[in-house]
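All protein chains but one are shown in place.
Chain lettering (A, B, C and D) follows the sequence in which the chains are written, and residue indices restart at 1 in each chain.
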Amino acid sequence: MTLLLSLLLIPLLGTALVGLSGWVDRNFARVATLIIMIVDLAVAIILMARTSGGPVQVIHPWIPSFGVSFNLYVDGLSALLILLTTFIGVIAVIISWNEIKEKVTSFHIWMLLLQTGILIVFMARDMMLFYFGWELMLVPMFFLIGVWGHEEKLYSAIKFFLFTFTGSIFMLLALLYVYFQHAAQTGVLTFDLTQLLQTELSATAQTWVFLGLFVGFAVKVPIFPLHTWLPDAHTQAPTAGSLILAGLLLKTGVYGIMRITIPMAPAAAVYFTPWIIGLALIGIFYGALAAYPQRDFKRLVAYSSIAHLGFVILGVFVGNAAGYQGAVLQMVNHGLATGALFLIGGMLQQRTHTRLFEMFGGLWRQMPVLGGFLLFFCFASLGIPGTGNFIGELYVMGGAFTYHPLVGALTVFGILFAAAYSLRIFLATMHGPETTAFKNLPDASPRETLALGTLVAALVAIGFFPNLVTGPLYYPPDLSVPQSGRATTPAMVMPVETGTPSPVLAPTSPPLHTYLLPMNSNQLSDQRFDIASLSPDQQEVR
Amino acid sequence: MGHYQPLLPDLILAMGATFILLLGPLRDSQNLRDFLRWISLGLVAATAATLVWVNHGMATPYPLVGEGWLTTAPLHTAFAVVFLATIAWTILASTVPDEDAGEWYSMLLFLGTGMIILARAANLAAVFLGLEVLSISLYILIAFRYSKRSSLRGGIMYLLLAGFASGFLLFGMALIYAVFGTLQIAEIRTLALATDMGPMAKVGFGLLLVGVGFKLAAVPFHMWTPEVYESSPGTVTGLIASSSKGAMLAAFIPFLFLLETHWSIIWLFAALSMVGGNLLGLREIRVKRILAYSSIAHIGYVLTGYLAGDTLSANAAFLPSITGVNAVFFYVVAYAASILGAFAALGYIQGERDLTLRDLRGVGRRNPVLAFCLLIFVWSLAGLPPAVGFFGKIYLFSAAINAGYFWLPLIGLLGSAIGIYYYLRIIVHLFMMPADASDPKVHASTLQEWVMLGSAVAVIALGLFPETIFSFLRAF
Amino acid sequence: MTLPINEALILSCILFSIGVLGVVVRRNIIYVLMCIEIMMNAAGLAFVAASARHGSLDGQAFFLFVLPVAAAEVAIGLAIALLIFQRYKTLDLWVVARTKEA
Amino acid sequence: MAQNILFYLAAVMAVATTSMVVITRNAVYAVLYLIMSLFAVALVFLSLNAPFLALVEIIVYAGAIMVLFLFVVMMLNLQGQRGDEATKRPTRRQMIVPGALALLLLILIVVSLSAGTPAATNAALSDPKLLGELLFTKHYLGVKLSGIILLIGTIGGLHIGRGGSIPSTMEKPIDDVTH
Partner (left out) sequence: MFYNNGLPALWLIPALPALGALIIFIFASRMPARAAGIIACSAISLSFLWVLNVGTTLVLGNHHHFVEHHWNWIAAGPFQGSASFYFDLVTFAFTFVVAGVGLLIHLYSYSYMKGDAGERRYFGYFNLFAAAMLVLVTAENAFFMFLGWEGVGACSFFLIGHWYQKSENTVAATKAFLVTRLGDIFLLIGLFLTATLVGVSFSQQSAWTQVATSSFIPGFGGLTGPQLILITGICFLLGAAGKSAQVPLQVWLPDAMAGPTPVSALIHAATMVTAGVYLIARFHILFALSPNLMLAVAIVGVLTAFYGATSAFVQTDIKRILAYSTISQIGYMFLGLGVGAWSLAVFHFFTHAFYKALLFMAAGTVIHSLHNEQNIYNMGGLRTKLKGTYLAFLAGAASLAGIPFITAGFYSKDAILWNTLSTKWGSPVIYGIAMLTALMTAIYSFRLIFVVFHGTPRKDIHVHLPDRLLTWPLYILAFFAIVAGFLNLPIVFGVTPIWEHSFARVFGEWQAEPLIHSHAVEWMALLGSGVLALGGAGIAWLLYSPAKAPMPEPAGDIATVENNTPAPYKAVWANFLFHGWKMDGFYNKTFVRGFRITSGVIAWIDRVFVDGIFEAIQAIVRGFHALVIFFQNGRVSRYAMVMLFGAVAIITILLIGSQR
């Protein structure tokens, strides 16, 4: 139990240590932060091992009069994302070693606060604590972009803040509504997600709650129409900032949808699935097409992450095991691959003080190692087998295919467009005649090689052993959670006993939520189709 | 003595104030200012102690003291103690020249007297007189630095408009008295609920609402806020924004029965204030005016809480602690802590003309402590998590949702989203802008810096443990 | 002997409206102060009329409380007016308001 | 009957003089009109069977406050010369909107008054003894507060007034109190 608290307290109390050491000497602040991040990573790894035995939960009373408790709950999915958070945190500190020159101490304090915010979001079981963490993430990110960003930093920082804040308003209203419905029905005042999921919501109520929560999280995931803050924020953020923004903040949106939105309004989720899949598909093609002609390195990568997140959302809403596993995989891979692309973008900017493609060209001769890494990550981002992205995209496409063959086919075309912009990143910088603008740029320093190397190793490991990521998703369920038909599994849940037909899956195949009921992964693997129970019947979703 | 015992706190404060006036002319001793400061602090502490002691252990049908003028309800006593705390805070945080120290501290104490009377008023006359004591001492405090032209302008503007508003208030009270024949609010309440109100009584309460609306600076009556907030001394502005409005709110709680008939008026006040307040501040570059406009918006939020009333409306979910009135109390405390600190911090930054965002840039660099405190206060005003404003806003809106309102909280939250923009601009100018030519000097004695830091820490601590405010309320 | 109570109330309304009009229309500080006095006086009259209606003396006591309030307000108002006249050389509110230093 | 006649007389006088206060150009005339209006109101008090209040009104209101006004007006010799913008009568155009609003206010209140017609009870004579006794038993807190208000008024007048007496040239640079 102390594991969870220590995971939060280490970065929180660490800020004091960093403040102190920073006061002594600037570089001490960096070292202190690195140590804190590494310790946090270690705790996260232990936590991952612990959750294989079942979800870890710790509850402390916080505001009893309002029914709010300091309720942390970590199961397979959360443990995975926490591991990703701490891993990227370490990389972020390593990367900004000599990029951040002025106000070093406060930079690292903001980084630690941001980490705490994200960890709270991934661990919170209590909805008010979740909202507390959700808003807590905003300000450090605002400062990271605003103070250490590049030329247009203020505009994008404020735009980032306003977008997310306005989104979170609808989320708050929806949460409060469910909170009061639950209090009215059971007379118990609590924000605990497990109990809130028991509330009986009428169809219209579910629709509004779903929409409220969905809009709140869709802004963060950037689903198609609400994405305009992403390119600005990513381009103007410092390297570490855009790494954490791409690697983690986008995932909090998806996590919110998986953990809260779908289980809380399952019927509405099923009803809106076709629309959201439409949006996801648009996102994939829109992101890819908008990315291709970009003149700015980081802006192109930012648009590409809209496309990647389109895959993730598709995976979540496709409603079957393949889609769900693919979504989680893509979240991890996107964090690593696109994060690495941002790192390289940052390194290029550090060396050449520009991000425009027309200034680059033929740099491979000057920077062979960095060129090699960029080549690998460009191919990772387009989903070359051998890297995790391929597995993720394969699962998502498979899931989409099981959902509806046409949707699956359309998704598959998405990776063709992905190839177009990914290649362009590499070719515009490394291939072609060498630019006269820059002479003998320094190649990747050992520190940079270490950071990028670990990311390469991670991606290849997931590429060949996807079970590393998809395994934890099926840790045995928390027995304390009531095992009614409405199992509070992380993702798509279907009210089976309420008789609403599960349009997605034919009766012959196991009902939807058995896919998602956490059961050990090998049970899943031998459960294959023979001819008789073929893929799900695609009645029209009412 | 038992008869007058309940009036002890007011007596101590008022007589103490006059006593300090007498000490004022003894100008010869050099550190007169510190001497008077500690005496007035002592007086405020004594008042608070006797207030708690007198009202301790009152049974539920809280008796009226002072011939029915003041109530001993725990909520009102808690409000009174909070306002005394704000006065004490101002005494500590304000800087004043030696020769004016006497008047300054006595005025503050008289202001305190006005507030605790108004907060515990149970009689129309008490409401009027408490309000007038409060207002008149404010006239003087606003125009205290008669050497500056702007403070004169602010003073005369506030005086005229306040006079105008209290005229309405008085006329309203006259009509109410004409209909009900009694000055006791409790009796008026029973009479009003018994029969449905005639038009005369409705107009009477309507005019009363005009006076209240002016004091709370709700939208139709908010015009005076920018000029007055800008021209009056920093700490006094804080007091106007927090405790003088708070006192009016406390006095307005017994009038909750108005919700049956005047519901739409208060609803309009709340909605217009939230939208208007947030919209007004968008393009403003003078920092104090930004906070002035934001205080209009905050009153909108509080009125949303007020609308939720104190009883649990029929369809409301069972929610013992978060009734509208408790949420209002929480928010007044939270808002007072942040706005007092913010205006005091701005007060310390010297500048010959009005303080603009550009001046803030120098501060961020030259005086990190002040900048950090200002950041925390703005953070809390914006309603962001670690600070107390976050839960303040959530309690208000959940009380409103609990009472069945949906559109008002939505307007409120969207309004706060617009409002966030100018809070962000303050933070941006404090930390993210390159240093600018104008480099304002910062006058803040060590005591004041410690007070600032203390209140910043308090804002964060209350934000992390909001339960303490409710336990403080339940202690009475 | 029925006292002209209703008529008195109506009279107080008339005086009150004139006072309000005066405040809104006149631009000189002294006039505005005077109009505020008119409003206060009208309200006092209404109170006395009301107490006459209910036969209780509370209203009249209330009138006695209104007087010092009006007096104090006038005192401070005129003091400030003096200073403004000395500083701005005019008592015209519109002039005083417009000359903003900012 | 006598009361009614007296009342109507006083009412007409009060309305006339008060409206003259708002209209007149010359500040001194305005003050004098106000004093006459106060007398009219005092007469109304008499008709309302409250002789003590009438006297108080004349002595305190007319005597003290109006004298203060007169003193200030005389000192600043606001004769309302032709050129002085401050005391110019508001033009016709400026009167329209506020006038309409004030009239609407009046009508609304009067309408609400006429609707409610509570029975007129016999007014008790407000002899000072009863009033004094009421003041110092039931409303003693009010008296205390009124005292405080007067005290604050004097302090305020003193403090701010003191600033004015020092001619501007010789003004001591006061250490600027918190701005």
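Note that in this section a contact is a pair of C-beta atoms (placed from the backbone, for glycine too) under 8 Å apart; a residue touches a chain by one contact, two chains touch by 3 or more.
From a predicted model like this one, the values you see are computed outputs, not experimental measurements.
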Study note, to complete from the structure: Across the complex, visible chains touched by the hidden chain are A, B, C, D
Point to revise | Hidden-chain contact residue, picked from the options B:10, B:103, B:227 or B:359 | key: B:227
**Study point:** Candidate in contact with the missing chain, chosen from B:7, B:203 or B:332
**Key:** B:203
Check your understanding: Which is it among B:280, B:420 or B:469 that touches the chain not included here?
Key -> B:280
Check your understanding: Out of A:199, A:320, A:366 or A:381, which touches the unshown chain?
Key -> A:320
**Study point:** Sole residue of A:271, A:364 or A:377 that reaches the chain not shown, by the stated touch rule
**Key:** A:364
Exercise for review: Tell me where the left-out chain touches chain A, residue by residue.
Suggested key: 159, 225, 227-228, 286, 289-290, 292-294, 320-322, 325-326, 362, 364-365, 368-369, 372, 375, 379, 384-386, 390-391, 394-395, 397-399, 401-402, 405, 408-409, 412-413, 415-416, 419-420, 423, 427, 430-434, 464-467, 470, 506, 508, 515, 521-522, 524-525, 528-529, 531, 534-538
Check your understanding: When the complex is taken as a whole, what residues of chain D touch the one chain not shown?
Key -> 97-98, 101-102, 104-105, 108-109, 111-112
Check your understanding: Contacts of chain B with the missing chain: which residues?
Key -> 156-157, 160-161, 164-165, 168, 197, 199, 202-203, 205-207, 209-210, 213-214, 220-221, 223-224, 226-227, 261-262, 264-265, 268, 276, 279-280, 282-283, 418
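By our rule, only the chains that are shown with their structure count from here on.
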Check your understanding: Hey, how far apart are chain A and chain D in touch steps, shortest way?
Key -> 2
Study note, to complete from the structure: More Cb-Cb contact pairs, comparing A-B against C-D, go to C-D
Check your understanding: Can you name the chain whose C-alpha mean lies closest to the mean of all the C-alpha atoms?
Key -> B
Check your understanding: Could you state the distance in Å from the CA-based centre of chain C to that of chain D?
Key -> 5
Exercise for review: Starting from the mean Cα coordinates of chain B and chain D, work out the distance between those two points in Å.
Suggested key: 30
Review point. Could you state the distance in Å from the CA-based centre of chain B to that of chain C?
Key: 26
Exercise for review: Could you list which residues of chain D touch at least two other chains?
Suggested key: 109, 113, 118, 138-139, 142, 145-146, 149, 152-153, 156, 160, 163-164
Check your understanding: Tell me, which residues of chain C touch at least two other chains?
Key -> 9, 16, 19-20, 33, 44, 49, 51, 53-54, 56, 58, 61-62, 65, 69, 72-73, 76, 80-81, 83, 87
**Study point:** Pairwise chain contacts, counting only pairs that touch as defined
**Key:** A-B, B-C, B-D, C-D
Check your understanding: Which of the residues in chain B come into contact with chain D in the complex?
Key -> 7, 10, 14, 18, 21, 66-70, 94-97, 100, 103-104, 106-107, 110, 113, 117, 125-126, 129-130, 132-133, 136-137, 139-140, 143-148, 155, 175, 179, 198-203, 233-235, 344, 347-348, 350-351, 355
**Study point:** Footprint of chain C on chain D - complex, ascending
**Key:** 1, 3-4, 7-8, 11, 14-15, 18-19, 21-22, 27, 30-31, 34, 37-38, 41, 44-45, 47-50, 52-53, 56-57, 60-61, 64-65, 68-69, 72-73, 75-76, 78, 84-88, 90, 94-95, 98-99, 101-103, 105-106, 109-110, 113-114, 117-118, 120-124, 126, 130-131, 134-135, 138-139, 142, 145-147, 149-150, 152-154, 156-157, 160-161, 163-164, 168
Check your understanding: Touching chain B in the complex: which residues of chain A?
Key -> 62-66, 128, 132-133, 135-136, 138-139, 142-143, 146-147, 153-154, 157-158, 161-162, 165-166, 169, 172-173, 176-177, 179-181, 183-184, 187, 189
